[in-house]
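Let's turn to chain A:
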Amino acid sequence: MPDFYDDDARLTRPRIVALALSAALVALLSLIILTAPGDLERLNLVARERLTESGVANPVTAVLLNFRGYDTLLEVAVLLLAVIGIWSMARYARVWIKVPDTPVLAAFVRLVLPLMVLVSGYLLWLGADAPGGAFQGGAVLGGMGILWIAAAVWLPDFQFQRFARVMLVLGLIAFVGASTLLLALEGSFMEYPAGEAKNWILVIESAAMISIGMTLMMLFVGGIPRLNEGTV
Partner candidate 1 sequence: MTWENSLPLLIVLTSLVPGVVIFFLKESTVGVRTTLNMFGAVAKLVLIAVMINGLLNETTYETRLPFLPGIDFVLRADTLSILFCILSAVLWLVTTIYAIGYLEHSPNRSRFFGFFSLCVSSTMGIALAGNLMTFLIFYELLTICTYPLVVHKGDEKALRGGRTYLIYTLVGGGALLLAVIWMYAIAGPIEFRDGGAIDAIVEGARGPLTVIYFLFIAAFGVKSAIVPLHGWLPRAMVAPAPVSALLHAVAVVKAGAFGIVRVTYDLFGIDVANDLGVLTPLMIATSLTIIVGSVLAIFQDDIKKRLAYSTVSQVSYIALGVALFGPLGSIGGIMHLVHQGVMKITLFFGAGSFDETLGVTKISQMDGIGRRMPLTMAAFTVGALGMIGVPPTAGFITKWFLGTGAIEANSHWVIGVLILSSLLNAGYFLPILYRAWFKPQKGDWPSEHDFGGRFETFWMLLLPPVVTGVFSILLGLFANLPVGLLYWVRLIVLREYEL
Partner candidate 2 sequence: MPQDLAFWLPVVIAVPLMAAVLAFLLPRAAFPISLGAALITSGLVCWAALAAVNAGPATHTVGGWSAPLGIDLVLDGLSGLLLVLTAIIGLAITVYAHGYFQPGDDLVKQHQYNFFWPLWMFLWASLNALFLSADVFNLYVTLELLGFSAVALTALAGKPTVLKAAMRYLMVSLSGSLFYLMGVVFLYAQFGTLDIRLLSAASAETPTLLASAALITTGLIMKSALFPLHFWLPPAHANAAAPVSALLSALVVKGSLYIVLRLWLEVFYPLADTVAPQVLSVLGVGAVLWGSLQAMQQPRLKLLIAYSTVAQLGYMFLLMPILLKNRDDSTALAATMSFVFAHAVAKAAAFLSAGSILHALKDDRLTALSGLMKKMPVTTAAFAMAGISLIALPPSAGFLAKYQMLQSALTNGYWGLVFVVIGGGLLAAVYIMRVLGPAFKKVEPYGAESTSKAVHVPLVMSIPTLALALLAIVISFMGVYLLELLAVGTPWVLKGGL
């Protein structure tokens, strides 16, 4: 069977069985989820009541970085782990480097890159009060990285690799470091001192954003950033 078409799109017997089973599962789960109490306040009220204590005005950011900041810490760890995992599997960059034969792309990148840095910073800053934050800002930074590679502004080499390593771990180090420091100071992991939560959150978020951006870029690179002759 050719590799790029699952040409065999016919409904074979196993597929029909799988389809029927999935449909049954869907039907059951749909029925059940509709019976769930609809008027339950769940954690909504609690979270909103204590929003003022969290140091930020955006409840999602408050949950992400304060109430359930520990989840986010592990999340940042997942990001780093994904890159380490990829690097351990692929010893060379996967991306296909080809210098573009038109100046338009470079011009575009020159125009857009500063804008993206600005936007990512803006989203981070905004995160405290409105939708936005480290993940979204980081995603924009990651996009910038992809653009960078796509326009062949940067070729993966090992000077860059060292820089990348530091950037990758920055967020997790900041997160764990700050949390441990707070453990020593306040007696509880990641418990921000009263009134200073916002500053701590911003510092952690900034570091995390850089790491997230670098991580997403490295996911795209798909291997240790160095060129192998003939790497695709």
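In picking the candidates, the idea was that all candidates are chains of the complex that A comes from, given by their letters.
By our rule, a residue touches a chain if its C-beta (ideal position, glycine included) is under 8 Å from a C-beta of that chain, and two chains touch if they have at least 3 such contacts; residues count from 1.
Computed from a prediction, not measured in an experiment: that's the story for all the values here.
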For chain A, the touching partner in this complex, picked from 1 or 2, is candidate 2
In the complex, the residues of chain A that touch candidate 2 are 28-29, 31-33, 35-37, 40-43, 46-47, 50, 66-71, 74-75, 77-78, 80-82, 84-85, 87-89, 91, 165-166, 168-169, 172-173, 176, 179-180, 183, 186-192
